[in-house]
Each structure stands twice: as C-alpha cells, then as structure tokens.
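Notes to accompany the following structure.
One chain of protein is taken out of this complex; the other chains stay put.
So, chain A:
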Amino acid sequence: MVNVTADSNKPQEKTVNMSPWAIARRKFFRNKLAMISSFFLLAIMIVSFLAPYITTQDISRVNIGQMSLEPGGEHILGTDKAGRDVFTRLLYGGRISLVVGISCTALVILFGTLVGSIAGYYGGNIDTMLMRFTDFVLTFPFLVFVIVLNTILFGIVDGLWVLIAAISLLSWGGVARIVRSKILAEKENEYILAAISIGCKPSAVIIKHLLPNVLSTIIVQATILFATLIVAESALGFLGIGVPQSIPSWGNMLTASQEADVLRNKPWIWMPPAIILTVTILSINFIGEGLKDALNPKSFR
C-alpha cells in the first residue's frame, strides 16, 4: 500500500477521452508478471502451431530401434517407450491441449453467457426454468458422461471433437450462474431503464448495455476456465479417455508415467509435458489475475 501514495504524487498523466477499456488496457500493460505470462503463452502458442516447420520427426511412427533413448543427439529430449521423439510430441501435444482449451473456453463462455444473460434479464419463470436446467447439467457426473459420449461417438466423429463437445456441454453451468448474478445486479442501474425508455429492443439492452458492463467478469472467468479446461483435458488424457492415443497431447503423454519404471528412471519421458503444462497453467492464471486487477475500477495499480 506504500506504493499508492508514491503513485499519487506522480504528475497526472493525460487521461483525455479514455474509455474504461483503454484505462484497463494501460493498467494491464503495466503489470509485469501478467505481461511476461502473456508473452510466454503467446510463444507457446506460436511454437505449437508452427510445429510442422520446427521439427520433421514423425509423431506416431513407432521406432523399435530407438526406444527410450536419453536426451541428446538427434533427439533433444530423448524418445519415449515406442521410440517416438519427445520434443516433437511435446510440440504437437501443445497444439491439441491449446486447441481443446481454446475451443472449449469459447463454447463454454458463449453458451454460459447466453443462458445467464437471458435468465438474468428476463427473470421470473424464464429465469427459474433456465437456472433449474443449469443445476441439472451441473449435477452430471463429468467422467462418466465423457466416457459414455466417447464410446457412443467413437468412430463416427473425430475423437478430438467428441472431447471438445463433451467438455463444453458439461462446463457452462458455472459461467451461466456467474453471468446471471452479475446481470441481476447490473440491471438495477438506471441506465438500463433509460435504455428501455429510449426504445431499445430487449436484445439490444442485453448486448449493448448489459454485456459490456459485465464483460470484465466474463473475461476473467474465461482465463480461469481456459486453465481449468486444459487441466481437464490433460486429466482425461492421463486416464486414457481423452484424445485417442495416436494423437499426442500433454495429457496422454503423461500416461507413460503410470509405469513405475518410467516414473523412476526415465524422467525425460514425462517431465517435459508436466513442466510445460504447469508453467502454461501458471501463466494463464497470472494473466487472469492481471486482467482482474486491470478491469477492476477500484484497484490502484
């Protein structure tokens, strides 16, 4: 809190015509930890999506002659028990983990916001119906549902999309509740009455007036969700029910550590995905934290 007085002694910077968003952006850019995390995450994304240009190793070809090689030489991070290059699989795995994370987050936020804002704005019976449906979805057992969906849709739809659909369908409940509660509080403001009285349609009131004012909460929720969903994907991969084994993901690369021999004696097989996963999650959380500070009008930093 000492910083606060020091900051207020600085000459006032020009704050002409700053929208609340511009102010938040500036606050975020000043947050070092969040900025470092953002660059790190960006780097991970770029490297993952450019994987085919960085490494030319085959991700799925089993090579009996090169099983469990230690790091060094041709294989920077060694090879796994099937003789596949760990570094290559790590890059391609990042692709899967990030794609699952991003698309699930997008779907979850979209659906959760839709349900939450409609329930919150209209209230009454619509609210009751939507929120009881939300409760119903929230009580679904996650693992069982994913396994069943995976089994039913196996072979019909690409495994990755089944996973994304299953995770998204089960995870929007929390967002819907948060958005609803925020909308409930926000719609008591007189500017919502003003919006109605100047002839805005209900959809315009929600999209133009309510959502921009709860967007900060939604953005922060999205970053937290992004981290959670990457972990969820990894957990499923670890258990062997996520993405098919032929496609590497950080989660199913960790499956190897289920063997005591690998866990104890061959750390190069499971450490890289574990470390990169942890650091990625950590950086996403720092970004979330930074966004929360930047978007909170009451924070000083």
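In this section, a contact is a pair of C-beta atoms (placed from the backbone, for glycine too) under 8 Å apart; a residue touches a chain by one contact, two chains touch by 3 or more; residues count from 1.
Criterion: contacts and distances are computed from a predicted model.
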- Which protein name, taken from UniProt, belongs to the chain you can't see among "3-isopropylmalate dehydratase small subunit", "NADH-quinone oxidoreductase subunit I", "3-oxoacyl-[acyl-carrier-protein] synthase 1" or "Glutathione import ATP-binding protein GsiA"? "Glutathione import ATP-binding protein GsiA"
- Touching the hidden chain, out of A:F39, A:F136 or A:Y191, is A:Y191
- Note on the structure: In the full complex, chain A touches the hidden chain through residues 15, 17-21, 189-191, 193-201, 204, 209, 212-213
